[in-house]
Structure formats: structure tokens, C-alpha cells
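One protein chain omitted, others in place.
For subunit A:
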Amino acid sequence: MDFQPDLPIPISYVSGRYLLFSIDAVTYLRREHHICGVLIGTLPQIPQQNVFLGLPLELMPEEARLLVDKGVACIVDEAKAHDGMNTLLEEDRRRYLRDLESQGLHVSRIQSDRKERNREQTLKKLEEKKAKAKAKANASAAAVQTPTVPEEATSTPSPKDAAIVDIFNAEDRSSSPSTATTSMPPQGAVAITPATSYPPLPTPPPSSHLSAPAVPPSYPLFAHLHSKGYFLSPGLRFGCQYMAYPGDPLRFHSHFLVVSYDWDQNIDIMDLVVGGRLGTGVKKGFLIGGAQKGIDEVDSEADRVDTVRAFSLEWAGM
């Protein structure tokens, strides 16, 4: 189940944004590298609905930079990379289309298979019900006998369980030729729209990678918190720079509202009160921090991360 993509993962650079289009890469980065990003894709037909967004995933420059520095990802200029699409060989193109078609057929087979199985199960249940009703009628007609009851109790839940298991195992079943699939002719392939263009296009060579993304001054604090195992997400919605979660945001509430300062940047005392209040109001800490050394004092951003100091504030309740 754990998919291991080829490293480095190409991050698409499109008009100033860092985007990921492959769901495998997205899940891998979230699972292994604690990078969540923000899903920004809507449905073309209903662009207003923004409750549930899908691919692509937009990464903050900080996130992209972190991944590049770790050697997990590389930045690819999307427009340039797609120039290759014109020079694609006719044979490659046809093979790709055939591949898509076979994938579509596979999907439609799974769908029809599942439908057929559901139908069978419903019929079976109906029959069972009928049989049970008949048995009950017989039993009451004959005499008051006990042994039938426990047998019924054990037999009834089993078809239900089977149905649940079957739905989740649909893929396994369809891959092995079963009687249901052979009896049902596939009703045309489902049209598949691939999210990535790397199967037809060759993986871009390292020489064509863009340089590491430029990052805001808050990067050292971001990298520092990330190295401590926190999941970070943009904090604009919550009135701060980053939200820091102690684990996956789907499982945990965040711990901190994070704001980064330069080492000698003046901090208004009132800002501390404002942040502390805001944090306490939502059961979080207000975390300020920054790198002790400036970028001109060290060799690289990575060295600055080691000099980060952070402080968390909470209302004292007095």
C-alpha cells in the first residue's frame, strides 16, 4: 500500500506557484515528510464550491524549499517541460492512448463487477428472508421448540459481513477472472484524465531543474519547527504566520500560532498581548521565534536553522 515514488519528486513551478499534481507524491510527502500543503483544485463545472478541494496541491515556498534542501524534491518549470509534448513520437503517443484505454476498461470492469455482485447479494438476502419467514411459520405451526433460535442468530450477520468485505476487496476480485465478469460484457471504457504527464514525457534531467525557491525571512523558524516533528500549515485564516500541529492535522488540533521575527526586529508589547489572547481563546499557545544569525553571517539557510530560538506565550489567567 505504501507507495514509494521515484526521488526527487518533481514540483511543478507554474506562474509563481509550487504545485503537485500526483496524488501518490502528495500522500507520500504527507506521510513521510510531514508536508501537507493546501489542496486548491475545484471542479471545472462547479468552481464556486470550495468546501472540498482536490488536486493540485499548492506548496508554500518554505515547504518547497525544505523538500529541495532535503533532496526529496526538485523544482521543474512546467511550461518548458511540456515543450516536449510536441515532439512526442507517434508510436509513443499511440501506446500512451492505448494504455489509457486499457486503464479505463479496467475501471469500468470493476464498476460493473461490483454492481453485479451487489445485485446477487440483494437477491440472496431476499431469498434468505423468505426462507426465514417460511421456517418461522413452520416452527410456530409445529410446536414451541428452542434450538432454532441460536442457529438463526449466528447465520444472519454473516451475509452482511461478507457484503462489507466484498466492497473493499472489489479490486482483488476483478483481477482474477470470475464468473460474474465473463458473463457481463464491459460497456465501453471509462474516460480517464491523468493528473500527471510524466508517463508519456520523460522525467526531466537534473540539469533542467530550477534553483531552490526563494523563501521569506520566516523560513528558519519554519524549518526549525518542522525538524521538531510539527506539521505546519499557512496561518492566514487564524491570524498568524503558521499553524503548528503536533501530528497530522487530520488527527490533531494545532498547538501553536506561530509568528516569526528577525532577531533585532522591534516587537510591540501589544502584539504579544494580542497574540497571547488570540491563542488562549482557541486553546493554543502563541509562539514567537527567529534565527539568531542573519543570512550574511552564515553560509546557508540550513545553518541559520540551528540558531533559531523560540518562545511560547500563554495567558497567565491573572
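Basically, a contact is a pair of C-beta atoms (placed from the backbone, for glycine too) under 8 Å apart; a residue touches a chain by one contact, two chains touch by 3 or more; residues count from 1.
Rule of thumb we're sticking to: contacts and distances are computed from a predicted model.
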| item | value |
| --- | --- |
| Listed names "RNA polymerase II subunit A C-terminal domain phosphatase SSU72", "tRNA-splicing endonuclease subunit Sen15 domain-containing protein", "Geranylgeranyl transferase type-2 subunit alpha" or "Putative exosome complex component RRP41", matching UniProt entry of the absent chain | "tRNA-splicing endonuclease subunit Sen15 domain-containing protein" |
| Subunit A, residues in touch with the chain not shown (by the definition above) | 225, 228, 230, 244, 246, 255-256, 261-270, 272-273, 276, 279-280, 283-285, 287-290, 292, 309-318 |
